[in-house]
Structure formats: structure tokens, C-alpha cells
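A single protein chain has been removed from this complex, and every other one stays in its place.
A, B and C are the chain letters, set down in written order, and residue numbers restart from 1 in every chain.
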Amino acid sequence: MSAALTRSGVVAGALGGRGRAGRTARRWPAASVAVSLTLLALAVLAVLLSPVVSEQALAQDIMLARLPIGTPEHLLGTDELGRDVLLLSVAGSASSLVGPFCIALGSAVLGLLLGSLAGYHRGVTDAVIGRWSDLLLALPVVLVAIVVAGVFGGGYWWTVALLIVLFSASDIRIVRAAVTEQAALPYVESAQVLGLSSRRIMFGHILPNVLPLAVTNMLLNAAMAIVALSSLSFLGLGVAAGSADWGRQLADGRAIMADNPAALFAPALLIIAVACAINVVGDWLLPRLTIGGRR
Amino acid sequence: MIRVRDLSVHRSDGAEIVSALSFEVPDAASLAIIGESGSGKSLTAKAISGLLPEGLSASGTITFGDLTIDLAAPEAEWRGLRGGTVALLLQDPFTSLSPVHRCGAQIAASIRARGTRLSRAELRSAVERSLAEVQLPARVARQYPVELSGGMRQRVAIAAALAANPALLIADEPTTALDASTQAELLELLGTLQTERAMSVLLISHDLGLVRGRADDVLVVYRGRAMEFGPAQRVLDNPAHPYTAGLRASEPSAEVRLRRIPELAALPLRADSCASGHTDCTPEHPAVTTIEPGWWVSCTDFGGRGLTDAETTVVEDVPVPEPRDVLLRVDAACRSFAGKQALDGVSVVVGRGESVGVVGESGSGKTTLARAVVGLERLDSGSIEFAPRTPATSTGARARRARGVRGRDPRTVQIVFQDPYSSLNPAMRVDTMLAEALAVGKRPASDVAELLSAVGLPAELAAARPHQLSGGQRQRVAIARALATDPELLICDESVSALDVSVQAQILNLLAELRERFGVSILFVSHDLAVIRQITDRVYVMKDGRVIESGATSEILTSPSHPYTRALLRASLHEERTA
Amino acid sequence: MLALRILGTLALLIVLSMLIFLLLYLAPGDLVKNLLGIRNTSPEMIAQVRAQYGLDLPLHEQYLAWLGGVVSGDFGTSIRNQTPVGALLLDRLGVTLLLSGLAFALAVVVAVPLGAASAFRQGGALDRGISGFSILGLSAPSFAVGLLLLYVFAVALRWFPIYGVGDGLADTLWHLMLPAATIAIGLGAILVKLTRTATLRELTSDYVTFARARGLTRAQVVRLVLRNAAIPVVTGAGLVLTFMVGSTVLVETVFALPGVGMLLQESVLFKDVPVVQALTLAIAAVIAVIALAVDLLYLLLDPRVRHRELAS
Partner (left out) sequence: TATPPSAPAGTGVDTGAQIDEVTVALPGSVSSLYVGQEAGIINYYVASVSQEGLVKIAADGSIQPALAESWTQTDATTFVYQLREDATFQDGTPVTVDDVIFSIEKAQDAEVSPNFSWLLAGIESAEQTAERELTITLASPSVSFQWATSTSGALYVTSRAFWEENEGKVGTSDGLILGSGPYKVTEYVPDSFVSFERVDTWWGGVPTVKSVRIEFIPDDNTRLLAMQSGEVDMAFNVPAAQAAQWEDLDNAAVRYTPDLSYVGLQFDTAIAPFGDEHVRKAIAHSIDRDAVVDKLLRGKAEVATALITPESIASVYDGAAAREALAAVPQYDFDLDAAAAELAKSEFPDGFEAEITYPASGPQLGQAAQSLAQNLAKIGVTLTVTEVPLEEWYTTLADGVHGLGFMWYFSTTGDPGELSSWILGEGNASHYENPEIAALLAQAAVETDQAKRAELLIETNTLQAADAIDLPLWWGQSATAFSNDLGMNDYGPFAFFSPWPAALYRAG
């Protein structure tokens, strides 16, 4: 389960290798960008709809458990507890997407903050923050997770908070690498000579220049976080058992693959589709975000 | 004879960057292409070696003897021609060699690319021969580029290019990144090689001084159009085209100081109202007037402008005493990096209102000194003291916040760096940048317009971001930012080295003007003696981290006492004198 | 420099061990219950077990006792397995390192050429295909990938065994092939992206233009570029490897491999302090060693760095 968690870190690390992934964006054909944008729009719509449908989606009828795909009235069949897979998938979008989005955003913010400090100040600050991110990488996720679950009760948002911290290790590393690169540039030295405060230099001057990189990584993280968030539920964390959530559906759907494959494949495809869409749109958007990217 | 016909380069949106250039390079002769930055010199070079970057396309032909190549030919065709027929040497020796391969291997690659099968030993001796040809010892073969100086790297690059045995060698500003003495040596070498190998050379430069005496013919381009073509010597001595004349005039001289360096005005290229009376003159194909066989100029509707008084007035050399009203005093400054003494007991004084130069070859410690003065570098020992008019109050959070690096008061000293591309924050608008600096100087943000006009920039540029500006414009913004705090001392570290002559002239004039208007003192760091001559009153000559000589600029540059200074001077004057 | 680094790592390990101790203390679950089972709740029995494992001591004394053992080279005995931790670790680490190594090798062998090919044909169909697959590889949950591989290659085609580690090196490698491939798919996706970015970056550099300008063949240029791109790829790949160590538990579970991932998870849940401590520290140490190795490799690959380091 921690594989999903750490994989994001991996991506980040990879990008951090030289910190300029945004520059050489992939050229996706317009069609796939359009499809991806549509998909994301639908996902947002589903998130907005999910409070409306969730009551109906969560209503169990165990007499109708595990209806196969294609059943009239239950096009994608039903799950173990007799809930409509289609409705459940729509209702699950909120929990599956909002949290991961916050995780990606939160870890990016944390990464920007600590990474900037480490990359700009170097010395002791750098060493401490560097070791901190090493620490986060070496800590057994299960252990931290069960402690959070035990001490704080392990609600959804606690889990999101935990994942923000764990994901941030990689963000810190990337941002640090990029800020180090920027900090040596004359424009930063000019700002120093002007006597600007280091906070102003870090966040007013350097930050806008490393933002595109942080955003790329954020998009990748968002995809990982969807799976990561639900992979912790066996520890009593995150998505509560029985709630509408793609990751949860994925875990529960494995057992009834033979009865109703849709219970497994619907959430799996949704996760993959959203992840792909996020990345395609990210690749497409990034050069447009890069300020002064054209020279 | 190598002939280029109707060479044009187009952007994918159709815009023409280079228009119908035609020229020829006789066998075993050399042609220089000169022009300002952005005039299309490099694209021309790339077009005739089939190396245009993506998004650009070429048309026209190039003929080598009886082989004619369409410049629009596909990569596959070009691949067979490059190396043996035409080879291109790039401007920057620091990036044009692969950093992770040994020099020998890079030269060997060119030899192998010709398809000749050689044993290891044969290959090694071939590499050694190549190195010897560019006057490098055989050991260089085993070294990595990083272990070599810029000049040596460029020699390796030349060896690598020549190992392919090209009929035409294109050298695109091969020495711009190097200091004066190295420049001279390299060009010397290129000249020798050209005669020895009887090869044709196309030398690209924005520096007329360099070309003088090192090319048989010269082609002057402006905005992708040919302005003048002719025998180098005669064209440079006696330009027929006003643009060529302007270029020549804006070159600073190390010998006399002018009140104002002549600037090149933009040329109107639209021939809609051609005053020359040519009937077949169009903007695309301006009419050509032949002055004598092998020397022609193109028609431009050039209003013409004589030089102003200031631009011809030679400033009298007057004795400059040591200043009494001292603003900056650097005393016995020492700084070493990893055992190398970058500053070794340097003492420098700058008086109020004075303009002081620091010269020296690459690595002599000039930059380290400049950075130490503004606090970007710490000293191992020695002191740096300022005597500002208004000492910064040492109390209050506000005062503390206004403190620059290492306790420097940003309202006392500011710096302008060499590279106009990296010294501005790419993500910031010009006005934000300036307003921020103004705030440090406790000036209102509304002064942005005033600041812009002080550095000669139009007010519209306030909303621009750096990538929308030219190099010259960027450097002006950098100067404006430095001036925003009303500093008493402005440090310029090679602030015009990256600019071409015309822009350089503008910036130097601007600095002189600002000094007059605001009474700023200037500490100007440069390896270019001519620039130092034009802008400073006194000069310090540095070598290996020490000041070896100092005094009035006019004196030092006319009668240097230290042999090193004499050598420096000789190297820089060499270019002008070879004429 | 190296000394400083080792010191930093040591400090990290100590802080980490304290943190783990504290976290295990805070974690819900009760070692005594795990040992005694749910029925056996007589206070005497509980007291006896607590005393046996020193759980009756104050936390800092428990920690110091553990630390004392470690300093004298004794990592203690697993409470759950009753085996000396050192031996246990050696047994388990082997499988995981082999698995990680194999996965890493697979990923590198496949992804680096793909990434480079994708860069050399930027914007083409091949590039898009490779990029599309790598996004897919990144976002597919690894248990699903594992099951798919099992179904196709072990059940349908019968090329590989389904579970376990086998005996002897060759057999073990054969057994680890599918699990390694499962990890390698996610990993490879990242490496493709990384290699592509690095190669593209090199492709636009001056030395490539100069190489073409003096007539080097395409193969020569490709070699030149790859050798240069190797530097960022190695750095990135090193980090990737770092992240992978200790995150193999899912794959270990799917393929029933006795690796450290599974051991760590079980030990955490059981609150088997000595094992969790030793494992976490081992993982942290491996991470530190990889980081060091990457830096040394950097030194080897990049003459610029070597030059700079030797100068200082």
C-alpha cells in the first residue's frame, strides 16, 4: 500500500533531477487534450453532483447484492452490499478527487515552503530540512498511519493531512533543487543587493520561477493520491468502510470480480482516466504557465 | 569558389529573417560577415550548414565547385556534406564541446565520421597531429574540456572541426566569449590554418576591429539584408554605406576618449519613399550600386546623420589626482577559493563622483572584487569601508530591513551585472521590479516613469516582462533598478561585454550621462581597455588577484609602466593596428 | 565532507530511532494482547509478559536499553519470531534487495532506451505512444498490474511461476521476474519521463549542434547525447531507487515473497519493536548509501563535478 505513496515521491525525485521538466512539454494532439478537458469537466460535475446522489447511492439492498453488469436499472450492476455501481461511482467522485487534490496542493505548498527555505538559505536550514525529508522517506508509512489513526481517530481529513506531510518529502526535494539553481542567478543577487528581505526574495522572486515545476509535480501527485488515500483504509484511516469512494470500491470490488466485474473495473478505469487526463492537461497547460519560458 | 545565392530564412509564420543574401568566398580566401546582434549572422551560418533550428526554413543555393546544394535540402542530404564540405565552429567554447568526453575522443569522432578506418594507434597519432596543428600539447587529448581554459577549448573545437577536413569553415563569433589577448591569438591561428590548408573561411563577428586584417572580403548585414560587400580593408577604412560607417564609429577606441560615443540610429528599411531615385528599388530587393568590381552597396533610404559635436570631441587628458573625498575604500582585501588566491591584498579607492576602472585578464579577480564591494562575497581579510553622505541609521526595524547583503546599505552601493539575460527576474514585470527597488530607496512607485526615461526606455515598456526585451533594453532596466535607490556608487561588472558595439555605445553614453546628472560614482570592471578608456578617469590594473598598477586612465593606457599592462594594451591595440 | 555526511546520517538514524520508539509507543494495539491472545487476560500473566519484554520500564529506559544493545552490536530478538533481529534482517533484506535490484534493472533496461527514443522522435507517433503508456503505467494501481501480469504470464502462458522465491539464484531470479516487472512498470514510467526530459534537454545543447556541424554520424551524435543525458538520469534513477526501498510490500503480498516490506508491516502491527527499529534503520541506511553511491557515480560520470571536487 505504501507503494502508491512512495511512487509519487519517485516521480518527484525524477523531475527534481534537474528541475526543468516543464520546459520540454509533450505535444499532445489537440484531440486528446480536448478529450481530457472534457473528462475533467465531467469529473468536476460529478464532484458537484455527489452530495445530491450520495444518499441514494449508499442505500444498500443486500437482496440485490452483486447483480452483474448490464442489469436493467443497474447498468453497471451492484456491489457486495447491493448498491448501484454507477451511482456509487458518481457519489464517490467527491471523496476520491477532493482529498487527493488537497493532498497534491497541500504537499506542493509545504514543498514550496520548506524547499524554498532549504534551497535559499542552505547551511543549517538546508541540512535540517534535508534530513527531515529523509526522515519522511524512511518512516514506515504503516506505523505513522496507525498512530495517526489511533491518536486522532483517523478521519478522512486527518488522513489527507498525513498524506500531505508524507507526499511533501518529494516536493521538498524538487523545489529545493530548483531553488538552489535559481538562487545562484544574478537576479537573486540583485535583489539581495537591494536589501530585500529573504522572505520577499524567496516568495516574491524565486517562487514564481519554480512554480511551473511544482505544478507539474502536483499534477502527478494528484493522480497518485487517489490510490494512496484509499490504500490506507485497512488501517482504519481515510475513507471509512462502506463509504462511496473509488479506491474503496477498487479494494472491495476485487472479491466480487467474478460476480460483477464492473464493481472493480468501473473505479479502476475512472482512476486511470482521471489520472491520465490530469497529466495530459498538465503537459498541455504547463508551457502556457511558464512565464518567460520563451527566450 | 564557394557561392551562396539568394539565401533566405523564414519563420514558420512566413516572416523573413534573412532576405536573399548572395555572396561568394573564393577558394582559400576568407569572408567576414558583420552586423549587429540579431541581424541574422548566425542563422546565415546555420542555413549554409543545414543546421537551422526547428521552425525555421531556408531557401537558396550554395555551390562548392561543381556541387550545388539546395539550402532547403533535407537533413539526410546535409548529413553527407557536413564535416568534409562545410563545418561550423560555434561562438561559445564553453558549451560547444561535450563536457563528459575527453578532448581526444571528440576530435577522433570527427576523424571517424569521415569513414576512414584507423587502428587505435593511428587514430591516436591523428588526434595528436590535429592538436599540434592548433598548437596544443598531446596531453590535451586525455583531458576533459572543463580542465582547459576558454581559449584552449576553442582550439580543441577548431581541431575537431578541421579534423573533418572541410572545404569551408564557418566560424560564428569564435572569440566573443574570450578575453582580448586570447581573442587575438585565436584569430591569428585561424588565419594561419586557413593559409596552410588552403581552405575557405567564413568569419562571423559583430566586431569590426576583429575582422580588420583577418578577412579578405567583408559582408555587412543589417536585419537580414546585405548592406555592403567588398574588400575588407577598403570597406572598413572607407565605408561606402552609412550603416557600415556607423558601425565603425560606434566602436570605442582605446587611444582617445570621446565626450560621447557615436550611436547607430535604427535604419529605415522601408524603401517606400526611396530618396535615391532607383527605379527598381523594393523593400525586398533594394537596388545595388556597384562602387567598383567586387564592392557594392545596397540602397537604403537612409536619411543620414552626421556625428554630433560631442561624438567627435576628444576629451583632453588631464592629470587625475588621488581623490580626497573618498566614498569607497577597499583595504588589503584578500579572498581565496579552494587554495586559489582570487584577491591578494587588493586596495582600491573610489572618490565621490569619480569613475574608476578595473582591468585585467580573465581570472584576475575583478569580479571577486566587485562582488566583495557589494557584499555578495565575503573577505578572508582586509576591509571595505564606505563614507556615505547620509549614514544609515543603525536603529529601528526599518533601517534594518533596508540593509543589503552583509550590512551594505542599498542606498549607498548598487551593482549591474554582465549578463542582461539572467540578471532580471523572468517572472516579473519591469514596473514591479522598479517599484520594488524604489521602495528600498524610499521613493514612490510613481517614479517608475522617471526612472525609465532616465535610462532612455519608452514608458510603454513598464508593463513588459524581460523576455519581451532586447539585451540592450534589459541592461537598461538593470541600470534603472540599480539607480532606483539613488546609490552613491554604481558597480558595473563587465556590464557591456555581452552587448554588441552599437548597444554598448548606447549604454556607455547612458552611464556617462547618469554620472553627470546624478553625480553617481562608478566602479567599472572590464577586460576591454577601449571601454575603460571611454568611461573611467582612473584605473586599477589587476593580475592574479593583485593590483599591479593604478593611475589616471589616460596615462596608464598611453604609457603603462608595468609590462603586464603593456602586454594587455598591445593585445587590444593589435586588432586596430593590424589595419 | 564525507565525514560530515556520515555524521549527518548518524544523527538522522538516532532521531529516527527515537521517533520510531515514540510512534510505536503511541500506536494503538498492544504487544501483550498480541502475545497472549484475547482470552488470556489474567493480570499476573500480563504483568509477567510486560516484565519479560521490559514494557514495565519508563519509555526512555526502554529506549536506552535498546540503544545500549545496538551500540554493542545487538539489535535484540524479534518478539514475534523469537529470532535474533540481525539474522532475520539478513534473510529478508536479501529478497527485497534482489527484487528491488531486478525491478530497477528491468526498468532501466526498458525505460531508458524508450525515453531516449521518444526524445529523438519528439512529437512523433512513437513519442506519443510511449508517453501515453507511461502515464498509464504511472496511474495503474500496482496490485492490478500484478494480477494482470500473473494472469497473462503465469496462468495463461505459464512462462513464470505464480508465487514464492524458489531455490538457488537462477530459480529465484525466475520467480522474481513477474514481481519485479510489476514494480518496474510504475518505475519505468517515471524513468521514461525522466530520460525523455533529460535527452531533450541535451538535444538542444550547443555541443550537439557542433557535433552535427562537423559531420558526425547520427549514431555518433546519439552516443554523445546519451552519455551526457546519463548524468541527470542517474541522479533521478538513484532517487527513484531510494523511494523504492521499503515500498515493496504490495508486490510482496501479491506474489507471496518473504521480503522486508511484509515483515515491516507485520512487525509494526504486532509492535515488534526490535524488528521495526532495525528494519527502519536499515532502510534509512540503504537510502543514505544509495544517495552516496549516486553522488560518487556523479563524480565518475561528470568530469565537471570531479574537477570541482578535486579543486576543493
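Following the convention adopted for this analysis, a contact is a pair of C-beta atoms (placed from the backbone, for glycine too) under 8 Å apart; a residue touches a chain by one contact, two chains touch by 3 or more.
Computed from a predicted model, the values in this text were never measured in an experiment.
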Among the chains in view, which touch the chain not shown?
A, C
Pick out which of C:Val110, C:Leu147, C:Val222 or C:Ala285 touches the chain that's been left out of the picture.
C:Leu147
For the chain left out of this view, which of C:Tyr63, C:Phe255 or C:Tyr298 touches it?
C:Phe255
Contact with the hidden chain (one of C:Ala103, C:Ala181 or C:Leu263):
C:Leu263
From C:Asn81, C:Ser205 or C:Gln220, the answer for touching the chain not displayed is C:Asn81
Can you list, in ascending order, the subunit A residues touching the missing chain?
59-60, 62-63, 65, 80-82, 146, 149-150, 154, 233-236, 240-242, 252, 254-259
Just checking the interface: what residues of subunit C touch the absent partner chain?
28-30, 33-42, 45, 48-49, 52, 80-83, 87, 91, 147, 150-151, 154-155, 158, 161-165, 253-259, 262-263, 266, 269-271
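Methods note: only the chains that are shown with their structure count from here on.
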Using mean CA coordinates as chain centres, what's the subunit B-subunit C distance in Å?
50
Any idea how many Å lie between the Cα centroids of subunit A and subunit C?
21
Two-or-more-chain contact residues of subunit A, please, as numbers and ranges.
none
Residues of subunit C touching 2+ other chains?
none
Residues of subunit B touching subunit C in the complex
49, 51, 79, 81-84, 87-90, 92, 95-101, 109-110, 112-114, 144-147, 157, 160-161, 163-164, 166, 338-340
Of all residues in subunit C, which touch subunit B in the complex?
205-207, 209-218, 220, 224, 227-228, 230-231, 301-304, 307, 311-312
Can you name the residues of subunit C that touch subunit A in the complex?
8, 11-12, 15-16, 19-20, 23-24, 26-29, 122-123, 127-128, 131-132, 135-136, 138-144, 183, 186-187, 190-191, 193-194, 196-198, 200-201, 232-233, 235-237, 239-240, 242-244, 246-251, 261, 264-265, 268-269, 276, 279-280, 283-284, 287-288
